[in-house]
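Of the protein chains in this complex, all but one are displayed in their positions.
Residue numbering begins at 1 within each chain, and the chains themselves are lettered A and B in the order written.
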Amino acid sequence: MTTTPGPSRRALLRVAALAGRALLVVWVTATVVFLALRAAGGDPVEAVLGGPGSQAGPEAVAAARAQYGLDLPVWQQYLLQLWRVLTLDLGDSYARRTPVLDLVLSALGPTAALAVSALVLGWLLALGAAWLVSWARAVSGRLAPVGRAVVAVVRGWEVLASVLPHFWLGAVLVALFAVGLRWFPATSTPGSLAGLVLPTVTLAIPLAGFLGQLLGEGVGDAESRPFATTARARGAGPTRVFSRHTLRHAAIPTVALTGWAFGFLVSGAVVVETLFGRPGLGRLLVDSTLQRDVPVVMGAIVVIALVYVLLTVVTEAVEGLLDPRAATTGEDR
Amino acid sequence: MRARLLGVAGWAALAVVVLLLLAVAAPDLLAPGDPDATDVTASLHPPGWGHPLGTDELGRDVWTRVVHGARSSLGVGLVATTIGVAIALVLGLAAGLGPRWLSTVVARIVEILYAFPTLVLALLLVAVRGPGLAASVLAVGIATAPGYARILRARVRGVAVSGYVTAARLEGAGWWRRLTRHVLPNTLWPLVVVVTLGIGQAVVWVAGLGFLGLGALPPAAEWGAMLNAGRVYLTTAWWLSVGPGLAITVTAAALTVLGRALGRVSPS
Partner (left out) sequence: MRRLPLLAVASAATALVLAACSGSPAPDPSSPSDAASGGSTASDGTDAPTQAGGTLVYASGDAEPTCLDPHVGGNYPQALISTQYLEPLVGRAADGTTTPWLATDWTVSEDGLTWDFTLAERTFTDGTPFDAAAVKANIEHLQDPDTGSSTGYLAVEKVTEVEVVDDRHARFHLSEPDAALLESLAQQWTAMQSPTGLARGMEENCLAPAGTGPFVVTGWTPQQQVDLVANPDYVDATGEAAPPLLDGITWRFVPDAATRYAALVSGEVDVIDNPQPDTITAAEADASLGIEHIDNPRPGSVNRIELNSGQTPFDDIRVREAFIRSANPGPGIEALFSSTAVPSFSPLSSVEPVAVSREEQFTYDLDAANTLLDEAGWTERDADGYRTKDGARLSVRFPVSTNQSVPAEQALFQQIQANVKEAGFEVVLTPLDLGAWYAALGAHEYEAVSAPYTKVGPDVLRILYHSSGTEPAPSGYFANHAYVRDAELDALLDEASATQDAAQRADLLEQAQVRILEGYYILPLYDQQNHFLVRGVTGIDTSNPVATLSFQTASLTD
């Protein structure tokens, strides 16, 4: 290596690289959305005039077109939308005539609350399962068959959990806990903690299934590594081995997948929010796509993309902390 | 020795998969009736004689529909996963074997694909292409590609710099030879585990699209569509959900277990 740039310069380059990445993601997603909604059929001006199939007269249509710049050539409309996105102006919703930014930000809160709760719960369930397996494997002697049975059950549950469709799981939970036992409400409103439970569980269970399987793979792999066998030889109990050594090594690939988990949660939120009648980004996206409300769809997807990029950066930093190897190789991800 | 290779669970899973393939190839062997035959006088009958899994709201036999639905449902999973793996292969191999800048570009493409949540992408695609399984399958394929790509790229990198590949290069083997004889066989096998998981997932995602009102065209006996239709009658006609639900779960579970078992058998 020749001259290494100074720390502040390096930081600056890092920030610039990050900004570049974010901009690229935003630009591509915005373009894809614009093209997709244009190709999706239906005139966007209908969104202004009461939705698809509007019977509004020619003067109303002309007025709406002029007001929203929909009479400009397509490439100009595209650039206008792009500019709006970059300056975070995002314009007004065609259908609601309120600023898109307001709509998206007010929807972001409930979705974030739901996603974070689900992520935490999912992680806890996955960790719990992984610990259980680790303990069960370490059991020896007469209890060994019990240990093996526990492992089989946990493994089976993880596989099952990961293939449960959200809409179906949610319906079953509502039937059991909202109508049957009346423990939790069937509909969910932000601000109500009780209302958060069922949607969170619906999202968390499949996620836990996935994370659990991945964690399980990583744990199995780690426990056969020299550091684990050495620790056990030194008399360390299974829990200690698990939390101090194994978990750390298994966590790396799983933390890396938190970015993916975020995408999984947003997809799940689309279904869960509609199912439980809960406001949020997912529901906003579905409704706006159906109405061909281009600014809202674009604004929402751009926000999601930005959050995703942010999350990626954070997880990469965390990975670097967990595994110094990843940090020093300087590999780009 | 052979029996030990897959383990009990592995063999059981293999048996299930064979049964599934039979349902795909020759459904009439397992369920001789017509899956689309309606009989409104037999609407919503619980499981019983003649109808092991009951009938749906139009009097169609659920068992027959589940068996005949294997073709489209499993097909959905297979095609979507194939699309995803194909995209991932291109991306992963390019990133792993190509020059540094290509690796960066691929990383960015993967990042962008990741930024689109699966269902959102599917929603847009279905809005553009119209309904039917084609758009859903395409969407799920594209959405799952980055996941496979990440795994592939790491693996490919590892293999590409490994001893035997370097040796092959020193021996003068061209990149195609290196690719086909060394890199591919060592990178694809671990993918099997993930792919088997992915097939089950693809079926579930397409079912989710059905919930949003997009997906298989009626009267297709696709498991996800059936599960979605059955959800409406969850408390009154629970058997409508059991059939397709079990089918999806058992399929995905069997594929996962089989994949894992095969993964343990990997040629080193």
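By our rule, a residue touches a chain if its C-beta (ideal position, glycine included) is under 8 Å from a C-beta of that chain, and two chains touch if they have at least 3 such contacts.
All of these numbers come straight from a predicted model, not from anything done at the bench.
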Seminar exercise, completed: Even though one chain is not shown, subunit B touches it at residues 36-38, 40-41, 43, 57-59, 126-127, 130-132, 213-215, 217-219, 229, 231-234, 236
For this session: Could I get the residues of subunit A that touch the absent chain, sorted low to high?
Result: 40-43, 45-46, 48-64, 67, 93, 95-98, 103, 106-107, 120-121, 124, 127-128, 171, 174-175, 178-179, 182-187, 189-190, 192-194, 196-197, 239-240, 243-244, 247, 274-277, 279-280, 283-284, 287, 289-292
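Simple rule for what comes next: only the chains that are shown with their structure count from here on.
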Exercise. Counting in whole Å, what is the centre-to-centre distance of subunit A and subunit B, each centre being its mean C-alpha position?
Worked result: 21
For this session: Write out the stretch or stretches of subunit A touching subunit B in their complex.
Result: 21, 24-25, 28-29, 32-33, 36-37, 39-41, 152, 156, 159-160, 162-168, 171-172, 175, 179, 213, 256, 259-260, 263-264, 266-268, 270-271, 274-275, 285-286, 289, 301, 304-305, 308-309, 312, 332-333
Problem set entry | Residue ranges of subunit B touching subunit A (in the complex, touch as defined) | 9, 103-104, 107-108, 111-112, 114-120, 123-125, 127-128, 146-147, 150, 197, 200-201, 203-205, 207-208, 211-212, 224, 227-228, 231, 234-235, 241, 245, 248-249, 252-253, 256-257
